[in-house]
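Every protein chain of the complex appears in place save one, which is left out.
As written, the chain order gives the labels A and B, with residue 1 at the start of each chain.
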Amino acid sequence: MVHQQQLRFSTAGRGTYEISDEIEQVIGASGINTGICQIFNHHTSSSLILCENADPAVRSDLETFMKKLAPDGDGMFRHIDEGPDDMPAHVRTVLTQSTLSIPVHNGRHTLGTWQGVYLWEHRTRPHKRSITVTVIGE
Amino acid sequence: MVHQQQLRFSTAGRGTYEISDEIEQVIGASGINTGICQIFNHHTSSSLILCENADPAVRSDLETFMKKLAPDGDGMFRHIDEGPDDMPAHVRTVLTQSTLSIPVHNGRHTLGTWQGVYLWEHRTRPHKRSITVTVIGE
Partner (left out) sequence: MVHQQQLRFSTAGRGTYEISDEIEQVIGASGINTGICQIFNHHTSSSLILCENADPAVRSDLETFMKKLAPDGDGMFRHIDEGPDDMPAHVRTVLTQSTLSIPVHNGRHTLGTWQGVYLWEHRTRPHKRSITVTVIGE
């Protein structure tokens, strides 16, 4: 059995947005009891991560880390036409995930207690992001 | 056809633990000949990697690299309540994988000759880690 659905999100600019509930709803709608749920982000300047969802400082520390690792406006980058945050956004995307798969068990996702699915917007300005969720199983 | 099984591992603290044999056993138990095997780690301070399994220096070099990239106790991190290795563990997890998929062919995994599946414990103390393996195919 296969169930596929497209989700759309409006981000307010750079930052992490939890989408675990939206994913759970698609799994529920699928009617699938056991299998996998694949989450795919159709963009190259935002990405997906599985991350601790208890202390918000974890995600702000991730921003701090990435800002240091791939600084906006770094002189080593040549792809700068769309702004100082453009190439760092591509770097952050390549270092994290565009596609995630999570197991489905008893008709629900099986994320750990402190594990959330996040859309990570890497551009500083707001963007519309499109994600396809595909659930396969029986 | 779908086969799903949970594996539990006790780590001795930070380091890489090969779990290729355990994955192969789940694939064998599934009775599935052709398809994919999804491996999912239910934690945000340990992760999964596919890595060379011949020279152990590769994994110790990976530790050296990560220690330099996200040093324990780095003053830039604010999420420090659980110890100096806590936030670096989240960073290492986000930069590697929580979920891996490998092809199943002729009832076996198809890892390359020098390719192993590793659970990478990022916390310095021993932990119990839970992994779900889902095999889908025919």
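Everything that follows uses one rule, which is that a residue touches a chain if its C-beta (ideal position, glycine included) is under 8 Å from a C-beta of that chain, and two chains touch if they have at least 3 such contacts.
Just so it is clear, the structure is predicted and the values come from calculations on it, not from any experiment.
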Report summary line: Interface residues of chain B toward the undisplayed chain are 34-36, 49-52, 55, 57-58, 60-62, 64-65, 68-69, 95-97, 100-103, 105, 110-112, 114-115, 136-138
Report summary line: Contacts from chain A to the absent chain lie at residues 1-2, 4, 38, 40, 42-45, 69-70, 76-79, 81, 87, 90-91, 93-95, 97-99, 101, 130, 132, 134, 136
